[in-house]
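Note that this complex is displayed minus one protein chain, with the remaining chains in position.
Chains here go by letter, A, B and C, matching the order in which they are written, and residues are numbered from 1 within each.
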Amino acid sequence: MTDQDVVETSLRVRYAETDAMGVVYHTNYIIWFEVGRGEYLREKGSEYREFEGKGFYLPVIEVDARFLAAARYDDVVVVRTSLQQFRSRSITLYYEVVNKDTGLLLATGHTRHLCTDQEGRVQRFPQQMIDVFKRGEEASA
Amino acid sequence: MTDQDVVETSLRVRYAETDAMGVVYHTNYIIWFEVGRGEYLREKGSEYREFEGKGFYLPVIEVDARFLAAARYDDVVVVRTSLQQFRSRSITLYYEVVNKDTGLLLATGHTRHLCTDQEGRVQRFPQQMIDVFKRGEEASA
Amino acid sequence: MTDQDVVETSLRVRYAETDAMGVVYHTNYIIWFEVGRGEYLREKGSEYREFEGKGFYLPVIEVDARFLAAARYDDVVVVRTSLQQFRSRSITLYYEVVNKDTGLLLATGHTRHLCTDQEGRVQRFPQQMIDVFKRGEEASA
Partner (left out) sequence: MTDQDVVETSLRVRYAETDAMGVVYHTNYIIWFEVGRGEYLREKGSEYREFEGKGFYLPVIEVDARFLAAARYDDVVVVRTSLQQFRSRSITLYYEVVNKDTGLLLATGHTRHLCTDQEGRVQRFPQQMIDVFKRGEEASA
């Protein structure tokens, strides 16, 4: 994967996201993956809320994450999101979270999503989303 | 208000609910108010999800809370919920959160709710909910 | 209060912040107040984490909020934070949350904070914070 496919988005750690260990509670990194995913779609020419507006959903069916170093309150972190795999009814995205100041890699992970309708039935991606993901694939070719 | 109207529910503090001060982050007490509210309705003979199933909603339009002492990870707290005011289109509930072991009062607060339909238009409460809240009023008379 | 004292910060609504009513769950606005508060301090020349680094804390002792209109997934909202009251051992801040695109006022609220040490004992504000808040007061004079 080249860097062309990677979409970056920054966010500042909230106090609400920390825990009694003094660092960010682990599930918040996975919420940041969601933030990165939204920016990825926007950058590639779509918006997830438009996608939902047309009756399609992208529920998360699998997630994994590795936590390598801690983020702390008020740190600015960068979420780097890229397309890992694109099939007719599912996609897998890859994420890296780095500390913006130090460049230190804090967490990595994947999410896998099905394309469904509102009732949760699996669907083929509509053409607009295929175009979005193809743009991601070409960028990473 | 007598104690007859008060509905109690217990919960154990999650690590996810703590913050870098080593105590529970303040908005989580307000989420516990929601837990208490659900139990209040259930105890009085209704369930909020049934209410939604009939097309009614109880969005929070006002909240206030005072934080008196800290809850910590793994503490068991009791949420004591009671009806403060019941009108044709709105209700106000009152909450106390106490540490179950020590009895120490940790937080108090109110939430005020409108009765609306799915589009957010204000509605009169349906008869079933009027009965629920009247039971609360009688208990506290 | 003139607008000079108001510190604005923008954020985009996360899917994690929505609930089954299709809109933002109410306590998340209060977390956004925290985001606004952090930016207020930064803009006025301090940073909350430095403040903690010196052994001082600003626990929330009271909060109130009114919810006027709903924020939805992917909306950009602006948190407008200003100083409401500054005393030797406590401060009160005021917040407005508006939809960035429409200008619609979504929520308002206050938080009141004590200045404490790490053990939760009330302290007078250190001089650095007094300077920060005086800057806020002068701006709003």
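Convention: a residue touches a chain if its C-beta (ideal position, glycine included) is under 8 Å from a C-beta of that chain, and two chains touch if they have at least 3 such contacts.
The structure displayed is predicted, hence computed values, not measured ones.
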Chains on display which the left-out chain touches in the complete complex: A, B, C
Contacts of subunit B with the absent chain, listed as residue ranges: 12, 14-16, 31, 34-35, 38, 47-49, 52, 72-74
Missing-partner contacts on subunit C, residue numbers: 15-16, 18-20, 22-23, 25, 27, 72-73
On subunit A, residues whose C-beta touches the chain left out of the figure: 20-21, 26-28, 30-31, 52, 57, 59-68, 70, 120
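Simple rule for what comes next: only the chains that are shown with their structure count from here on.
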Chain whose Cα centroid lies nearest the overall Cα centroid: C
Same or different contact residues where subunit C meets its copy subunit B, judged by the half mark: same
Chain whose Cα centroid lies at the greatest distance from that of subunit B: A
Subunit A-subunit B separation of Cα centroids, rounded to whole Å: 34
Separation of subunit A from subunit C, taking each centre as the mean of its C-alpha atoms, in whole Å: 28
Between subunit C and subunit B, distance of the C-alpha-averaged centres to the nearest whole Å: 25
Residues of subunit A whose C-beta touches two or more other chains: 15-16, 72-73
